[in-house]
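The structure is given below, and queries will be raised subsequently.
One chain of protein is taken out of this complex; the other chains stay put.
So that you can tell them apart, the chains are marked A, B and C in the order they are listed, and the count of residues begins at 1 in each.
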Amino acid sequence: SRFEYVKSYERDDSLLPGTYIVVRIDGRGFHRLSKRYEFTKPNDLRALELMNESAASVMNQISDIVLAYGDSDEYSFVFKRSTQFFGRRECKLVSTVCSVFTACYVYSWSKHFACALESDMLPSFDSRAVLYPSSKELRDYLSWRQADCHINNLYNTTFWALVLKKGLSEKDANKALEGTFSSDKNELLFSEFGINYNNEPEIFRKGTVLVKTQPVQSIENTMSERQKARATHKNAKIEIEQLHCDIIGNDFWEERAYILE
Amino acid sequence: SRFEYVKSYERDDSLLPGTYIVVRIDGRGFHRLSKRYEFTKPNDLRALELMNESAASVMNQISDIVLAYGDSDEYSFVFKRSTQFFGRRECKLVSTVCSVFTACYVYSWSKHFACALESDMLPSFDSRAVLYPSSKELRDYLSWRQADCHINNLYNTTFWALVLKKGLSEKDANKALEGTFSSDKNELLFSEFGINYNNEPEIFRKGTVLVKTQPVQSIENTMSERQKARATHKNAKIEIEQLHCDIIGNDFWEERAYILE
Amino acid sequence: SRFEYVKSYERDDSLLPGTYIVVRIDGRGFHRLSKRYEFTKPNDLRALELMNESAASVMNQISDIVLAYGDSDEYSFVFKRSTQFFGRRECKLVSTVCSVFTACYVYSWSKHFACALESDMLPSFDSRAVLYPSSKELRDYLSWRQADCHINNLYNTTFWALVLKKGLSEKDANKALEGTFSSDKNELLFSEFGINYNNEPEIFRKGTVLVKTQPVQSIENTMSERQKARATHKNAKIEIEQLHCDIIGNDFWEERAYILE
Partner (left out) sequence: SRFEYVKSYERDDSLLPGTYIVVRIDGRGFHRLSKRYEFTKPNDLRALELMNESAASVMNQISDIVLAYGDSDEYSFVFKRSTQFFGRRECKLVSTVCSVFTACYVYSWSKHFACALESDMLPSFDSRAVLYPSSKELRDYLSWRQADCHINNLYNTTFWALVLKKGLSEKDANKALEGTFSSDKNELLFSEFGINYNNEPEIFRKGTVLVKTQPVQSIENTMSERQKARATHKNAKIEIEQLHCDIIGNDFWEERAYILE
């Protein structure tokens, strides 16, 4: 039709080849949402398990995702460097990951929470893509997220101990922690509440890592339909391992060199 | 931390000011999904109403969307030209619209369908943004989608009449329609099935238009917090009208000049 | 060869259709360069005429440029909204304009300056593209540049009068002008130096506008080679008018409605 020219206004948004694509989703307004649905403070295990289940569902459906890392209301998905999924089109990747995640989160909510979702506050997520040219930068990205998880969790654990166990107002708890270092919070937790932070559950302290246990087969344009089908089939059977371990040090990566090829 | 430099790898993806932003979502693999959940052929009213409800929910939550148009498994959302929502960041807009839509679609499914969603085939959507510099191009965009709706629907109506009413195989129905023009299909529908295509429900022939019934207030950075709150409050009360009318001609637009400012 | 895959790393950088493309070039380090070649202060007519000649040369070679505006060490080139020059590829447009301008500037230098260029300080320019969706914004862009020309020129005229005629040091002249308004500078010029700023040459106060005196023919992909050749030939004969008039008000534009179509 004479209107079709408008299609040409779409921009080609393919992402630079040869780089790791990370798609990170993050809950929209989970500060408010976690209040409405009365998430446990500071960490709600039901919420985390729902996040993890949704992330696993994304990884199962998108075979080129080799690793995912999540904590709080966010999850990062790492594509293999050579992925040609959706021709590396940014909006396609960003929206598909986000939509699949959201669908699973809403669908599986009732499996994890006794209270029902309310139509005026449904969970939703934003999503973005970031490129990392080398495995060094990719690992630093994941370290950044895990270090952030640690910092937030130590703070939140101490904060909510002061509020819920010691009865401080949120304002006073906040003030009490102003300017403190990690070591201060560790000591405070131990001296005031008998909590050894290192004994807190790893899922809270380290977040969650999902990894494919085997290398993902590439689907190349040069392959026959049969070869493609076989590779797709193989990929579908690769299992996902759920861990709450350190990914900042080298051990995790040395044991799984195939992830970064 | 020493890892924070990785944040700087995020690209600034703000969209050109002064243009209309259209975000279009489209169901992923709805060919397969509509079979699994046994959508009525060629048009499933339950599915369309679920789409419309989800689109209305997006419009309610994102005040700068002034119009939406949808048919089949897709919906286009038009932002006011001057929107500063999320600083016009492409990935934020694309993912937020998509996630809010998905959440509502999954959540409201059971209100429209008797059969339950199955965990191995949840609905999800992709999403993209396109810019149109002038109202002429924006209108041509919407005309393109509505013309597409018409073409597809006329084809599908005839195709499924041949299959379901006349007993042709899908292959034969396809062949019968090869090379036919609109007029041929109109005649075929009438002569063979006594169907006057123009009497088919408008929701099938024209798709669905959602419009805000009043101009949306701009939220400017120069406004005080109080002014912002008042504008936001006003916007929240603007109602959404659901129509199945022609948007290719001028009438619709002349009656609603405020939509394009 | 097995290396050709690297070509695919080139990004598609086509600019949004339907918008005005402005390419602005600006002299690199002309503060230093104007000292080395002893440009007259505050305005060197030879330098301005060399800029204008180079800009005209760009306009002559690139038929889709319909207007150019320049002052100081910068020039802005406006492409017709529908241009398909180089498929609207940003880097092609930005670099071609810049290179043609530079070539002419270096080549024609000796026509305007008695002193020769020195190999350790050749003139060069940077270049960028900006998109404007409507004629309103395009005109505001040009108004911005012309208003900037005025502000700088009034300042520079007063500054150099204080230094060269009244014998102030640059530091003292600077201080004398701190916090002054336009009206203050006008009065100072008049009372101290008997200069009526409005009588200063228009080329200094208004900059230079180059316009094609007739509408530029579009070269469409649907045209035959012969039609294309004829249009190209016609475009080549369109003359360029050089003006030093106001382009902020409406008069200029009303007389030349064809420029913005």
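For this structure, a couple of remarks:
Definition applied: contacts are C-beta pairs under 8 Å (C-beta built on N, C-alpha and C of every residue); 3 or more make two chains touch, one makes a residue touch a chain.
Since we're looking at a predicted model, the values are computed, not measured.
By the touch rule given at the top, the unshown chain touches A, B, C in the complete complex. Considering C:K7, C:H31 or C:K171, the position touching the chain not shown turns out to be C:K7 (whole complex). Looking at chain C, the residues touching the absent chain are 1, 3-7, 9-11, 25, 28, 57, 90-92, 94-96, 98-108, 117, 119, 122-132, 137, 140-141, 143-144, 147-148, 151. Across the interface with the omitted chain, chain B contributes residues 8-9, 11-12, 14, 16-18.
The omitted chain makes contact with chain A at the following residues, 16, 18-19, 131-134, 137.
Note that in this section only the chains that are shown with their structure count from here on.
When every chain is represented by the mean of its C-alpha atoms, the one lying closest to the mean of all protein C-alpha atoms is B. Our note on geometry: chain B versus chain C, Cα centroid distance of 44 Å, whole angstroms. Chain contacts: chain B has residues 131-132, 137 touching two or more partner chains.
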